[in-house]
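This view holds just a subset of the chains, kept in their places.
Just so it is clear, A and B label the chains in written order, and each chain counts residues from 1 on its own.
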Amino acid sequence: MAILVDHHTRLVVQGITGREGTFHTQQMLAYGTQVVAGVTPGKGGQQVHGVPVFDTVRQAVAETGANASIIFVPARGAADAILEAADAEVALVVCISEGVPTLDMVRVRRALRGSGTRLVGPNCPGVITPGVAKVGIMPGHIHVPGPVGVVSRSGTLTYEVVYALTQAGIGQSTCVGIGGDPVLGTGFVDVLELFEDDPQTEVVVLIGEIGGSDEERAATFIHSRMRKPVVAFVAGRSAPAGKRMGHAGAIIDGGAGTAEGKMEALRAAGVAVAEMLGEIPGLVRERLGQPGGPNS
Amino acid sequence: MKLHEFQSKAILARYGIPIPRGEVTDTPAEAAGIAERLGGRVAVKAQVLVGGRGKAGGIRLAASPREAAEAAAAILGMTIRGLPVGRVLVEEAAEVERELYLGLTVDRAIGRVRAMASAEGGVDIEEVAHARPDRIGSVAIDPFLGFRDYHARYLASFLGLPASLWVPFSGIAQGLSAAFAESDASLAEINPLVVTRDGTLLALDAKINLDDNALPRQPELAALRNADEESPAEARARLAGLSYVPLEGTIGCMVNGAGLAMATLDAVKALGGMPANFLDVGGGARAERIQTALDLILSDPRVRAVLINIFGGITRCDEVARGVAEAFSGRSPGVPVVVRLVGTNEAEARDILGQLEGVRVQRSLEEAARLAVSLAGVGV
């Protein structure tokens, strides 16, 4: 099973002829992903690593049956690329682009409400279902199939955690990087809901960071709606208040959104919260193979 | 990016929001001249990009041009929260009846801009939000529908404004909302929004922060950037595409990805060390950017050891290693460097780094952080 991405995933790469688009198309093909089409306006008819390029997503969908998209276009064109994919009724859109203006995302998120399109990102590493398909830019080889769902706001921190799980012999069902920006297509709660319903997933690892209140909302959801065990880590305990720490989202505003506050909320929801990254594999192992039960 | 009060007010004025008449200057003599032109009492206000200038004495009233010059002279010599005051705004003093708050920011939880209003204006609104949340009324704004009359009616009623002020209040709120959207702001506040003794509304203080990601499409606003907002090191980092925040410790950190960088700093601290900075080299960092990053770290005299933590994804480890090698070519780093690399082209990276003197390669983040802490000397 797994979530979001599986062997039915037929991918169109938006911005396929750019440097990143071309490189990661090759990487995704090498991983086994069914990359069926690319889109770059004005370059319809070309090929990239054997993948046909179209002028519009709608043509790509009509010709190849693509049902998922990954976006590598520059930030200024990212919102339009997402809207184009949604207009073509692509079910899953993963936006890798970073630096997308926040108000573009406010509009995009509003535009997608009530549509059949789910957006992951922007400014995210994407989604991988180990051994099946990779729709993202994560290093594929560190992942192995298994029972642990991973969801994270961070990119490389996720790789770090996945790498540690794999090293400890624990595989993953699906790993989802939701992105670090203030306004996202998909939040923690959305992914937790999918993992809760996914038969393959037995334990979920949630990797949060300071800023916003998505971890707090996740805690509420876990407490009230999840039966599967959750292990969490929250980055940014040493961050000073009010300083911008890379992610636009990682700002501590007026005492809300601190790492300690998030860890506390998660603990109160029955989540096993790791103090150090290295503790995660052990906490996960303790929870594997155990019968699920309410976290409340 | 933050805008000064006078810059923020200039934007508001373009959206039809009433602001006091005034001018900005950097000399006491001109301050007197401005006061002369305005006539009557004026306020002389420090233009600095930190809060709390009022408590710090950065705002003074003056009853005459001479008093204005004196006030300007005093304020222009000040340093408020570490920032020297380079300019003052001289504007006509208002007769204040009531002080309100009106502000907009992005509500991340719902992915929309939220407009907030309170009858408790003129004070730290975050304290109000914390202590008396019922004193803050708010409406979420649909990005496609904008701030609407019914939003204004709701907030005006919440504030207890007399019916005569509903239409002007609606105009101000719609103007602020339009300014927010069209400037790609991340924050836009009028605090206080005052009701004057003669019963009109006036934006007495204003603050606009801009979304850095949107500055490329806001060239006019981007040009307002204030050199005094950031240190030379921060400016250099920004221009190189690095996310850099100087801290107080001794261990210089260079990491790819904000989350991993924070986790690295957390690990350093948990193991007894103190990070000298936060530095995210971003995704797909090339050798040149790595070199700039290392230069920045090493230019901090407090740094006793450097910790490099790279997890290769878009970023290729060999590129990072090459950047490190180039940064050290022909000169010694002067402090021990601990490197930990995992991911794309990891083996090539190890080969390159293995040849560098003073660079120690570690397998895990924890080992690397522990070594860096020990090399920096705990507690130093």
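Note that in this section a residue touches a chain if its C-beta (ideal position, glycine included) is under 8 Å from a C-beta of that chain, and two chains touch if they have at least 3 such contacts.
Remember, predicted model here, so these are calculated numbers, not experimental data.
Trainee: Given one representative per chain kind, what formula describes the whole complex?
Mentor: A x2, B x2
Just so we're on the same page, only the chains that are shown with their structure count from here on.
Trainee: Quick one: chain A and chain B, Cα centre-to-centre, how many Å?
Mentor: The separation of the two C-alpha centroids amounts to 28 Å.
Trainee: Can you list the chain A residues touching chain B in their complex?
Mentor: Per the touch definition, chain A meets chain B at residues 20, 75-76, 98-107, 109-111, 125, 137-139, 142, 152-160, 163, 180, 182-184, 207, 209-210, 212-214, 217, 233, 235-240, 243-250, 253-255, 259, 275-278.
Trainee: Touching chain A in the complex: which residues of chain B?
Mentor: Within the complex, chain B touches chain A at residues 106, 108-109, 111-113, 126, 129-130, 142-144, 181, 184, 186, 211-214, 216-217, 243, 245, 247, 255-263, 265-270, 275, 278, 280, 282-284, 310-315, 342-344, 364-366.
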